[in-house]
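I am attaching a structure below and will ask some questions about it afterwards.
For this view, one protein chain was removed and the others were kept in their places.
Each chain gets a letter, A, B and C, in the order it is written, and its residues are counted from 1.
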Amino acid sequence: MAVTVKFFASLSERLGRSEEVIKPKGPLTVREVWAAVVADEPVPENVLIAVNMEYARPDAEVSDGDEVAFFPPVTGG
Amino acid sequence: MAVTVKFFASLSERLGRSEEVIKPKGPLTVREVWAAVVADEPVPENVLIAVNMEYARPDAEVSDGDEVAFFPPVTGG
Amino acid sequence: MTVRVEIRGSEFDPWVELSRYQETLGNQGKYGATAVFIGTMRDFNEGVRVKSLVLEHYPGMTEKHLTEISQQAIDRWGLLDTMVIHRVGEIRINEPIVAVAVWSAHRAAAFEACRFLVEDLKSHAPFWKREYLAEGIRWVEKTTPG
Partner (left out) sequence: MTVRVEIRGSEFDPWVELSRYQETLGNQGKYGATAVFIGTMRDFNEGVRVKSLVLEHYPGMTEKHLTEISQQAIDRWGLLDTMVIHRVGEIRINEPIVAVAVWSAHRAAAFEACRFLVEDLKSHAPFWKREYLAEGIRWVEKTTPG
């Protein structure tokens, strides 16, 4: 399976990456998606998560073809 | 002294008058201004009063040159 | 700081008024929040179809009152600028009746002050509506709840 992972704004800048595709062996959680891409730290407390553009929690299930995004608190408007 | 008395909207329509000038002998209250113009009924409960374009009560004092207005509840906006 | 209060005897375009007025404001770069309310003539009121509306007012007192409450709102919420335009005379369906706008540094002040101005205007400014219905004419007796 393939999962697209995205990072935005200051988080993207800090991690030095904005988008990549991972190919896990089977279904996994958002937390495991993060771990697959960012080896050396757990999901930070204040990081927001979206799966397929809907807000999700770190233990949400991720399936083939999903898009998982991590980003800092939003500051629009 | 001279006092201008005005009536607006449905009140003006019901009383059949919109503006007149009275010449009282000396200072008087809003209630007495009304009585001088509308002989046969006291100031109705829901009628609003303005003296010189500021809201006032029936016992407010009226002086020479003042403008006293009586009108029904407002319905603008 | 600018307070604009205007009574209009004929139709106005609130968006054009807002745009033009905003260009004259001296507070460019200072306001982060603008809140606007437009009241428009509906074809139905209290369950009855309305053909048109005639708005009577107390010339002089309306302007005085609207200017006073605009100044009150500026003092209370630290607004930068305000605008109130109100129609009088015959108003047809879909025409704007009133436009209220406030300019402020922050949004909470803008929202609250705009609402305050609209509610005060509706309950205290000396305007009276008469509705022309299919069967006759009626004075509007009270303002709808806010």
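For the reader, a short list of remarks on this structure follows.
Here is the rule we go by: a residue touches a chain if its C-beta (ideal position, glycine included) is under 8 Å from a C-beta of that chain, and two chains touch if they have at least 3 such contacts.
Just so it is clear, the model here is predicted, and its values are computed rather than measured.
For the omitted chain, the shown partners it touches in the full complex are A, C. Residue in contact with the omitted chain (choice from C:Arg8, C:Lys64 or C:Arg115): C:Arg115. Taking the complete complex into account, residues 6, 8-10, 48, 50, 53-55, 69, 71-77 of subunit A touch the chain not shown. The omitted chain makes contact with subunit C at the following residues, 13, 15-16, 18-19, 22, 28-44, 93-94, 105-108, 110-111, 114-115, 118, 144-146.
As a convention for this text, only the chains that are shown with their structure count from here on.
This structure's chain pair with the greatest number of C-beta contacts is B-C. With centres defined as mean CA coordinates, subunit C is found 26 Å away from subunit B. Averaged Cα coordinates give subunit A a centre that lies 48 Å from the centre of subunit C. Distance between chain centres (mean CA atoms), subunit A to subunit B: 72 Å.
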